[in-house]
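The complex appears here minus one protein chain, its other protein chains still in place.
Then we have subunit A:
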Amino acid sequence: MANIVQFENVGLRYGTGPETLSDVSFALGSGAFYFLTGASGAGKTSLLRLLYLAQRPSRGIIRLFGEDTVMLPRDRLPGFRRRIGVVFQDFRLVPHLSAWDNVALPLRVAGVPEAQVEQPVHEMLAWVGLADRARAKPATLSGGEQQRVAIARAVIGRPEMLVADEPTGNVDPDMAERLLHLFDSLNRLGTTVVVATHDLHLLSRIPDAIMMRLDKGRLLDPTGSLRYPPPDRARS
């Protein structure tokens, strides 16, 4: 199984401060399910931002889909970003667009014909239980509802990799489980999933998920299995 992501000695420093991430090295197996945990401020969001190309590292090498993305010219970034679905910790819905249009956005950005947009958007909204809130603007949705719109938007394009930052932080346990089930389904269809979470209860729901743990900007990898993912750990 090929590695979809590879980090080598990656360091990240905001401005002139201390390194937020130091010597982070790991590889993500294609089609695997990862949980990223760590205390608040450990650098989970920072690591995910590197992963979805919102940030360039201060040092180290990052390979994504087999290509070095550190030196990638700007005009090649959109092509990579379209292959990655992102659930932002703060949702980042477009305030002027309805839930429906927010979910449709990735398809429209990718130039999918309008006739082929309708059906998947309906299905996704139904999946996250928001079929009847399709016309609502984000400001009129509850935190949990906004989060579900954000998730629907992240997965609608069937990305090769899904990166979710605390995707269940604002929903009740039942909905959390339902959303995790959505990620699991997507994962079974071949999408590599990385979920950052504090919710230890969730971890037990995906028994064969791989744990990544950050401690003060360093990735703990006692067995070295993150550096060199054994093929049998990944699911197909």
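Operating definition for what follows: a residue touches a chain if its C-beta (ideal position, glycine included) is under 8 Å from a C-beta of that chain, and two chains touch if they have at least 3 such contacts; residues count from 1.
We take it that contacts and distances are computed from a predicted model.
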Match the chain absent from this complex view to the correct UniProt protein name in "Cell division transport system permease protein", "Sulfite dehydrogenase", "ABC-2 family transporter protein" or "Sigma-54 dependent transcriptional regulator". "Cell division transport system permease protein"
Listed residues A:Ala2, A:Ala39 or A:Val109, member touching the removed chain: A:Val109
Looking beyond the chains shown, say which of A:Gly79, A:Gly143 or A:Gly190 touches the absent one. A:Gly79
Hey, which subunit A residues sit against the chain that's not shown? 52-56, 74-75, 77-82, 86, 88, 92-97, 101, 104-106, 108-110, 114, 153
